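This is the structure, below, for whatever I ask next.
Left out: one protein chain. Kept in place: all the others.
Let's look at subunit A:
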């Protein structure tokens, strides 16, 4: 499939890798499964802006966590070709040679096979998922079938209890920066997709241990 092929494909025609992705969701994860056995993919995207409609993904970073282990070999990092040159794109990409940028299609295929049916985790992950859904649309992707966990809401839930209204709190109290500071995670490589994914993953490990202590020790209790 060439770069522009999707423009001519009938709308809704699913690429094979999308079908493969959907097919992987056979059995649901049993509610009683312990935290240590759950597969997580912690991801982050860098985009040209905050509007899913007009902005697009510049880079993507993710790590996998299972059994409180994350392996360097399983980390994923991509810099995407962009439809047009923009200031933001140049800032992110300036150091990269064009051959290091991958096509949207290559990304889509690698991304979906990478996440599989793992639990998707991110900080304010809703935004990333929106951007990703848009990016995957041309390949017949409709929506994410994975369970989703937001480290932002998890942190609020653990610190303030399940019924807390976060609009009542101080602004920025649950930003990735302040959480990292609070949980003593060294802030490096902030605002690169991989860097943020790595920070979020470290935060997730700490939050999961904390959750476990508070009695949230199974899949069913974690993802409600």
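Everything below uses one rule, namely that contacts are C-beta pairs under 8 Å (C-beta built on N, C-alpha and C of every residue); 3 or more make two chains touch, one makes a residue touch a chain; residues count from 1.
What we mean here is this: contacts and distances are computed from a predicted model.
**Q** Of the options "ABC transporter permease", "CBS domain-containing protein", "Beta-ketoacyl synthase-like N-terminal domain-containing protein" or "Na(+)/H(+) antiporter subunit D", which is the UniProt protein name for the chain that has been left out of view?
**A** "CBS domain-containing protein"
**Q** Just name the one of A:70, A:180 or A:222 that touches the chain not displayed here.
**A** A:70
**Q** Taking the full complex into account, find the residue in A:123, A:157 or A:206 that is in contact with the omitted chain.
**A** Reading the full complex, the residue touching the unseen chain is A:206.
**Q** For the chain that's not shown, point to the residue among A:40, A:56, A:107 or A:198 touching it.
**A** Only one of A:40, A:56, A:107 or A:198 touches the chain omitted from view, namely A:198.
**Q** Provide the residue numbers of subunit A that touch the chain removed from this figure.
**A** That gives, for subunit A, the contact residues 61-63, 68-73, 75-77, 184, 188-189, 192-195, 197-198, 202, 205-206, 209, 212-213.
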